[in-house]
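Selected chains from the complex are presented in situ; the others are not included.
So that you can tell them apart, the chains are marked A, B and C in the order they are listed, and the count of residues begins at 1 in each.
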Amino acid sequence: MARVVVDVMLKPEILDPQGKAVAQALPRLGFDGITAVRQGKRFELEVDGEVTEERLAQIRGAAETLLSNPVIEDFTVRVEEA
Amino acid sequence: MRVGVVTFPGSLDDVDARRAVAVAGGEPMRLWHADEDLRYVDAVVLPGGFSYGDYLRAGAIARFAPVMSSVVQAARGGTPVLGICNGFQVLCESHLLPGALIRNDHRKFVCRDQELVIENSTTAWTGGYAAGQHLVVPLKNGEGGYVADDVTLDRLEGEGRVVARYVGQNPNGSYRSIAGVSNERGNVVGLMPHPEHAVEELTGPTTDGLAFFTSVLRATVDA
Amino acid sequence: MTETVKDAEATPDVEQPYRELGLKDDEYARIRDILGRRPTSSELAMYSVMWSEHCSYKSSKVHLRQFGEKQPPTDALLVGIGENAGVVDIGQGWAVTFKIESHNHPSYVEPYQGAATGVGGIVRDIMSMGARPVAVMDPLRFGPADAADTRRVLPGVVAGIGGYGNCLGLPNIGGEVVFDPSYAGNPLVNALCVGAVRHEDIKLAHASGAGNLVVLFGASTGGDGIGGVSVLASETFDEHGPAKRPSVQVGDPFMEKVLIECCLELFAADLVVGIQDLGGAGLSCATSELASSGDGGMRVWLDRVPLRDATLRPEEILMSESQERMCAVVTPDRLDAFLDICARWDVQATVIGEVDDSRRLTVEWQGTVIVDVPPRTVAHEGPVYERPLARPTWQDALQADDPSSLPRPTTGEELRATLLDLVGSPNLADKSWVTDQYDRYVLGNTVLAQPDDAGVVRVDEATHLGVALATDGNGRFTKLDPYAGAQLALSEAYRNVAVTGARPLAVTDCLNFGSPEDPAVMWQFAEAARGLADACLALGVPVTGGNVSFYNQTGDVAINPTPVVGVLGVLDDVRRRIPMGFSAEGEVVLLLGATREELGGSEWAHHMHGHLGGRPPAVDLAAERELATLMAALPGVVTAAHDVSDGGLAMTLVEMALRRGIGAAVALPDDAFVALFSESAARAVVSVPSDLVADVERLASSYAVPLTTLGTTGGSTLAVDGLFEIPLDELRSAWQGTLPALFG
């Protein structure tokens, strides 16, 4: 069993209302010094058996078609140590 | 009898909640999120809507509004507080009520006329109902799945703090079909469905929701 | 370096990328002519977006003029075509403003955000009239229900409309969901908003009074959607999908909700002289339109515009279509009060310019002048084309191919099976899968919404004054006969409003067509516009505004021409509205209107035979008007009324019975098939307590509306005498099962 993590974030040029809401709330709660916040999605995929290159390529395919929307989002895929 | 209705940025059903209070015979008062002043109200409604867009988690940001510190204090002192939908989410985030509300299990917003059963008719907001009474009121939410750990759920059931349950198909994946819960004292109630949309024959599916508002008027008179 | 007017004067021969920006050679030459020099890059950006088809209506203008020329005599119109939205007097000092717009192409590229920002845009249009938005509607059209791409597009569009509209707190009170192969690769996402305003509070997009300040408020300006709407809307998709995937605008409905409340407080405190929303073409549009409609000129300091992305160039700032922004003209002595209200709502507001009496629109950037133009030439004096028209070569053959030779059900068993099949067909099936994702209760004034014929909202709680709205369109009818098809769309929306007991008052329309550069499409457009204008005159309902969406096609194949028509009516007392469902047993069921054998373009021919040919049902505007007049006399007499349209009488009866689970037994004239499935216009079914039937008969004959007694309500089946009987449960599961099975 291994875990693959896919992080999906809005492209930098795309408006991120969620991150904006958090960024505006932080100073109100007394948390200063944070200049910007982006909010994205994190997927944890449990993989049966070994994470081969082939499997990773498959997961990249899934990240591109299902987990992210390439029109507005970028993603990264990485294997996480158990 | 003055019932305060809080408006957060993004509150939507505040107008309806005020109307429901008026239809029930109470005096609705506007409360503003940025004021700590509760204007000597006898009860508080946290209305439905999408406070701060609900972008982070429903109710997560509204919980920190200045008005909420006064609401929490009043609630601890026994003032009746009803959180409807987004208001329920704010109450959970404020830890006035246990548990949390998450994304509907079918991942879609749902708006429908929902059948409920009132399980506890002794709270400040449900005194006008009979235990076991069935109602139909609108339900509309995207993050309405009530969740809590088993210990909490068992305790809620054991203490009679499940105020209302969904009848028939569970509309949002709420654990044990829970539609509303109360605090121990019964003055704070959180409810996912919208009784304020069922107070007029003309605009609601029924008038079954009215008794929530008449109940609290009676409860505060009796108190 | 940013190009200044001086630079442009000094370098007259620089090659400019006007073609890439969509300008034709002669259009570019005209700009040079207007300015007496070549434009700066910022001027070129402004002219190119403002002269795009989307913003300038250059191909449609000559046809749309008819809506004004043939406008019926009316005293209901307070503000007519040309403003952000028309305003209609509904009495008692109240007015409503309503408008429909398309967001077709963006919704194909990114269904959720495209549809969401479509709702956002039309809501800001309504706000810019000084009104409080009170409801939205969403006429939608998709490719075949079972096509893979429809499964991509539809759920996203629906979630986007719900996600944005629900978060704004605007009840969704109606719309349409239509499937047809012609929309594969080019869905139609139209959105309508209606707002209410007191007469004295109506606002206009005028920048007047030299020295007044121009305030931009709402969201920051970003790089998303630059050229989005305007370039996209003029783009044709080929069969491989969008030709390019331009950056998409992301909506922030929370920002818009706060902006609505903020605007309403500004209006209430009387702090704005003029106001304009920012939609397609962003600041280029807002500044040039405000200045052009005002009485002077305007000076803009573009570098004061708050940016989300500091690297944006002035051309981009002028073209950005970032959402959730508004522009107001404010007198200097009211500025502080204006800014205070914005601060209370946490809305960023910045003075970006001032009104002057120069009759020019000048834009400055870091102390230099980068735009210096006569504003009217940008906003209102764009190119106008008389595009060539040609009746398609296939039109005659299409009309000749009528459905008379299609095999028809005859026995009771066959009719029963046909009915069940149609009830579950995607176009006629229950749309709850869609409408359950929309809040129809918020604001507490919704009197009727889905599945009723029209949405009805209460405008004034004290007097019970309210409005009814319906939208309709039929691309198949319009393909068979564009003139008649547009009239049938209007007839149906008008009838849907009338059957609630409301008095139809005014019209908005969204004309969805293929490429205006195709003479066949242009002919369809011209015919439809002429048909609509003629019918509005005949029915006495003026067009108050609308939208044209061209280039709806995949490759060379245009969509079915689809004028979507919205009709607004008034109910002096919404408590008297007539709902659509049978509400009591033992009532008499009557059919109002005449049935002819009219199956061309029908749902039966489409669903059962995949057939499109022949002629659409005959238009009978006099009969529509008489039916509406009769309906207005029926509140308090009939207990239910439902119009007859897609799927014919059969579908009307099924919907009336399923609404509250009260069945009916009816007897039909000789040709039961025609009686059940013909789609003749100007018809409705009503249900009447038996002691009031004579009243209805008397009224019907006085308005010359044909009346047929069909049977009585009651029981748990729909029974057609001597032919078949179907349990309501069976009808219900056929009706409700289709969309959930397709979309989950």
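Brief remarks follow.
We adopt the following convention: a residue touches a chain if its C-beta (ideal position, glycine included) is under 8 Å from a C-beta of that chain, and two chains touch if they have at least 3 such contacts.
Here the structure is a predicted model, which means the values were calculated and not measured.
Taking the complete structure file into account, the protein chain formula is A x2, B x1, C x1.
One rule holds for everything that comes next: only the chains that are shown with their structure count from here on.
Taking each chain's centre as the average of its CA atoms, chain B and chain C sit 36 Å apart. Put simply, the C-alpha centre of chain A and that of chain B have 34 angstrom between them. Touching two or more other chains at once are residues 17, 21 of chain A. Annotation for chain B: residues touching 2 or more other chains are 52-53, 55. Chain B meets chain C in the complex at residues 9-10, 12-13, 15-16, 19, 48-50, 52-55, 108-112, 138, 140, 142, 194, 196-197, 200, 202-204. Residues of chain A that touch chain B in their complex: 17-18, 21-22, 25, 28-29, 39.
Residues 159, 162-163, 166-169, 252-255, 257-258, 261, 345-346, 432, 435-447, 458, 461, 574-575 of chain C touch chain B in their complex.
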